[in-house]
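Dumping the structure here so I can ask a few things about it.
Only one protein chain is missing; all other protein chains are in place.
Naming follows writing order (A, B and C), and every chain is counted from residue 1.
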Amino acid sequence: EFMSRIRGGCNSSTLRVSSKRNNAIVDKIDILIPLDQKAIEHLNKRITKETIIFSEKANFNDNFKDKCKMVEVAFSDIAKEIGNKLYSNTVAAGLISGLFSVDINIFNEFVKQGFADKLDDIINANLEAGKKGYEIGTGLLKSESIKIEVNKDCIVQNEIIINGTEAIGMGCIAGGCDFVSSYPMSPSTGVLIFLAAQSEKFDILVEQAEDEIAAINMALGAWYAGARGMATTSGGGFALMGEGVSLSGMTETPVVIHIAQRPGPATGLPTRTEQGDLNLVLYSGHGEFPRIIYAPGDLQDGFDLAYRAFNQADKFQIPVFILSDQYFVDSYYNTPAFDVSKLEVEHYIVKTEKDYKRYELTENGLSPRGIPGYGEGLVAVDSDEHDEYGRITESMDVRSAMSDKRLKKLDLILDDLLAPVLVGPKNYKNLIIAWGSTLNVIKESLDKLGRNDTALLHFKQVYPLHPETINYLKKAEHTIIIENNATSQFGNLIKQDTGLEIDTKILKYTGLAFTVEEVVDNLINLI
Amino acid sequence: EFMSRIRGGCNSSTLRVSSKRNNAIVDKIDILIPLDQKAIEHLNKRITKETIIFSEKANFNDNFKDKCKMVEVAFSDIAKEIGNKLYSNTVAAGLISGLFSVDINIFNEFVKQGFADKLDDIINANLEAGKKGYEIGTGLLKSESIKIEVNKDCIVQNEIIINGTEAIGMGCIAGGCDFVSSYPMSPSTGVLIFLAAQSEKFDILVEQAEDEIAAINMALGAWYAGARGMATTSGGGFALMGEGVSLSGMTETPVVIHIAQRPGPATGLPTRTEQGDLNLVLYSGHGEFPRIIYAPGDLQDGFDLAYRAFNQADKFQIPVFILSDQYFVDSYYNTPAFDVSKLEVEHYIVKTEKDYKRYELTENGLSPRGIPGYGEGLVAVDSDEHDEYGRITESMDVRSAMSDKRLKKLDLILDDLLAPVLVGPKNYKNLIIAWGSTLNVIKESLDKLGRNDTALLHFKQVYPLHPETINYLKKAEHTIIIENNATSQFGNLIKQDTGLEIDTKILKYTGLAFTVEEVVDNLINLI
Amino acid sequence: MDSKVYDIENCDIAWCPGCGNFNILKTVKMALAELEIKPQDLVISSGIGQAPKTPQYMNINYYNGLHGRSLSPAVAIKAVNPELTVVVQGGDGCNYGEGGNHFIHNIRRNPNITHLVHNNMVYGLTKGQASPTTQKGFKTPVQVAGVILEPFNPIAVAIALDASFVARAFSGDTDQTKEIIKKAINHKGYALVDIFQPCVTFNKVNTYKWFKDNTYYLEDSYDPADRFEAFKKAIETDKFPLGVIYKSVEKPSFEENLVVYKNNPEPLVFRNENRRKKLEELVNSKK
Partner (left out) sequence: MDSKVYDIENCDIAWCPGCGNFNILKTVKMALAELEIKPQDLVISSGIGQAPKTPQYMNINYYNGLHGRSLSPAVAIKAVNPELTVVVQGGDGCNYGEGGNHFIHNIRRNPNITHLVHNNMVYGLTKGQASPTTQKGFKTPVQVAGVILEPFNPIAVAIALDASFVARAFSGDTDQTKEIIKKAINHKGYALVDIFQPCVTFNKVNTYKWFKDNTYYLEDSYDPADRFEAFKKAIETDKFPLGVIYKSVEKPSFEENLVVYKNNPEPLVFRNENRRKKLEELVNSKK
């Protein structure tokens, strides 16, 4: 959680440590280290009797005296001693590592990496600061004034710790992405930055566009010429890309777009989260043409779906969307290292023959896609209604045929869907429905609830909807949808598809993600 | 019907004359005057045994010899005699007027008006040409080689003949529109041109924007400062306005947008018709906020809804859309003169007090709207989430309150809907559902069918849907929707709202409007 | 007038300590106060970025719209109510990047508004990517190998389009910047002031010192009416000239050119003529 400003403001980071795989966000704070005076007040609602606050005197808030446990640590003084008050962050990090008995070498490596671009002096001072904090942590443990129970797990050593941005970025690389044109916009810029950092290693052309319209039109040009382009943006930027999306639909030029949602309308809350742009993505672009929308639930999904997006875009010659959100892209946790051994960049481009027709009418609607300069043919694409050669036409018969051809691809797409994932008992009475980034929070909530009559149906492909959806819903006595928006956009899509109204809607649109406690509290009253 | 080119190409105009009020388009041609060689071939499918073709030899097509009745008229020769081959159009117009016994004075007036910006010589030559044609027409009538039965109707003398563009344009004027910023795009430019022509008389500021993004942002600025602004565009241009629509939603600045649909995706068929952008308009803009969408069925609707759009936008402080299409805006026919005597420009702007809060939280979500320079208050609007004063905020509580406030306006809107109109028997078994420009064609088709078990439910407000919709549908044994698109966008909206799937869908997406015969043929097989 | 009338109590300013925007905020308030412009008679239109937050910290009317779109509403506001003083404020990205098309076309319109661009040669709010004015070679997390695009030259472009008033200032110099802004507001027609503004967090190259070292004030003898000289000045890059660089021959503003004001000076928004009769005539003319 952070505010839309560069320095200052009241920001907090939440770190969860657990011996089980828990990747969700919780309300309750176990350990709090306030680094300024406003912090405690700001987090007020998340402090319980069990919370331990490590704080220097100045940052403690007397109103909380009896509401939690307070341990004084003179972070600033220790830091100043080493040379600069700014090091107090590192003291705090050391303290936590000590408390959790993190190997001191691992911790030191971490510090070195974090300050890699700084002067040696600064690195050493930070190492020193970390050490001081670490010692306090281990000291507290030894004195048994604090007990912390986390089992170390060897598997985790083989896991990676990344955030959603990195998962998607690596998926793009796996999918053969070699062209990115985007205009910066929180919280989507991370993917652009990630790919820029990898651009030399992987031969990726990264270009910051002058606006989002240029971004999508460049990405389309890149695909036309044979590259695999993408754009990353957020709702407001994407709202400018609609005409380009429509062009992709008409010219059957593939394109991949990542949209990291944030609360709207308009500028809204630039650094917070929401699932409010599903409808926008679903219906962007004028006219009628098929599309695919993926919404990753966890890091593995982020990787898999970004990878898949490029292959599917190329295969069906359509726009494919990866719909994430601020909570997803900015949340770090550990996950098994991605297995890249079986991933293929599927090639669909054909070498053209002399009389090549870009829009040849075929049985299934797909015309082999050529690119300029590869083969003897000529590749003409047209934003106007066109004939098989890609030439402008006003013939009604050709229009109908081409319209049918484009829409027919939906049948192929329907044969190649990712099914929603059922988590929990097959013989559920209550069915929770969710999509995208709420996966982990809801999973953990159900674990907490421990009910054997309640399951979660999670969608990572939100469009087109899987035909089994209706059967899953019909089996339930009570259907409940959980969405991070105010109008239940996915619930409406389900109703449009299945005709079934979901019984109960749990909606949150404060700008923050759901927490486990919230979901549990909500569900307890319902099931 | 005309092609997307400036001169040449194969274009045809259809003129219907009838003693009943028939405003629809029919396939069957009664009288055809081909003015070039390709015309007959082009209209092939619409020629029947009863068709009479008036043509000079050169333009006649021998293949049609036995398929229709042919009368030779040497249009070009007559025209050349008068001075220029170009006058043959006017000869043809005269011929038709003669055939239908139009008063020669009315005809001459018409010619004079049509060529008002031309030299006197040209006007006189055209009058002469018209006269020649007229004489041929009356001659044919007298010789009784042709019989035409149309009763003249005095009421019609008090009617106006206009097209959809003019109806909407006059409605905008009635609604107090005093600012138009738009970027030209067929078929929406007509409204811009109409208002430009009236700008001096009605004090309307008309500005051609550099692009559609400027257009909507200018219109929003105009409303903010107290004017009543609009933009007119088509699907592709509107696809660029999404971010602005979202801004309207967030800042609660009213705006009116006219979208004249044409077939997409992308450039599509610029001069043809379709109802393919309902979804786009319904979901344009990121984030969640209320809106209204009107879709005129006939000229009276065009006038009424454009008028109403401005008042409703101002009242609810939201974007209001008028969704027409090429067929609607370009079709001329006669209709009773609009009654302007009871129309009010409803004023909602308040004079501000010292501590004015633009986003004051009120019970119903509406905050009195002030404008800068009118009163002692200050008017601050913000695209970020904001507090009551319009200042940027990141408070979750304020966010929720403001989100609720904006969405709450939907309840007020729901209390102020235009009900769908039922045409035909109340005790229907078959219910045809339609929206927007298909009204007249379907009405006439039902007349033709003369079934007392079949009614039409026509929507001129397509969003939000009227709550009675579900009851209308439930009463029917068989529901049939007719839409000028490929995916039944309105049918999907109805399903999303009511959960009811419409039984049968009649869809057309060739770029042309439905004709009466088509609708009749389709229905005959179904009911 | 005391510039305090523009102050807001308990104003929570989100800029980094040391940011050049603070001084621009102060300077703008001073300029407005010296020109005796009442808060009620002023509208500032801004976009999104660090610079566009400026009006949020002032006690005035404002229209804080979309990133890149601050000029379009401003022109419309001025056009429908010419009695208002209308200022546009924002960053280099907002005005020359996303909003570049409105920049070039509104110069052509010549609306009577003042355009203040806080030019920090970087995207501040989105954390340090290149902006159109970023100098070549500048490295960022997106431009990892350094910027390869030619920097956008707003002064030269404005002169190429014969903008009616073109100036450049430096946020570090309150007095002169204030005078330039006053001239811009007093100027009838479109007035651009590109204000160099250090971003202490994301631009470690173009710092206060750098701007001091790389700018100079035009001499008093300099004649801004000479378009060629102005163009020469505009493309100087060893040191950037500060001051009023170009003033075109006097020409009517957009609003003055509008038909709606040809015979009637009353702002469009305050006119209240009942249209019924004329509309009835119009309808009947279609019989």
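Quick note on the criterion: contacts are C-beta pairs under 8 Å (C-beta built on N, C-alpha and C of every residue); 3 or more make two chains touch, one makes a residue touch a chain.
These figures come from a predicted structure and were not determined experimentally.
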Listed by label, the shown chains touching the absent chain are A, B, C
By the document's definition of touch, the residue of A:53, A:93 or A:162 touching the omitted chain is A:162
By the document's definition of touch, the residue of A:66, A:120, A:144 or A:203 touching the omitted chain is A:203
Which of B:211, B:388 or B:501 touches the missing chain? It is B:211
Where chain C meets the chain that is not shown, the residues are 97-98, 100-101, 104-105, 107-110, 132, 144-145, 148-153, 156-157, 159-162, 227-228, 231-232, 234-235, 254, 257-259
Listed in rising order, the chain A residues that touch the chain left out are 157-162, 166, 170, 173-174, 176, 178-179, 181, 198-205, 207, 209-211, 213-214, 217-222, 224-227, 229, 243-244, 247, 251, 337-338, 340-341, 343, 345, 371-384, 390-392
Hidden partner sits against chain B at residues 3-9, 183-186, 189, 192-193, 196-197, 199-200, 206, 208, 210-211, 236, 266-267, 270
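Here, only the chains that are shown with their structure count from here on.
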So, in whole Å, the Cα centroid of chain A is separated from that of chain C by 37
Per the C-alpha means, the centres of chain A and chain B lie apart by a whole-Å value of 42
Distance between the CA centroids of chain B and chain C (whole Å) is 40
In chain A, the residues touching two or more other chains are 3-4, 9, 236, 266-267, 270
Listed in rising order, chain C residues that touch 2 or more other chains are 48, 65-66
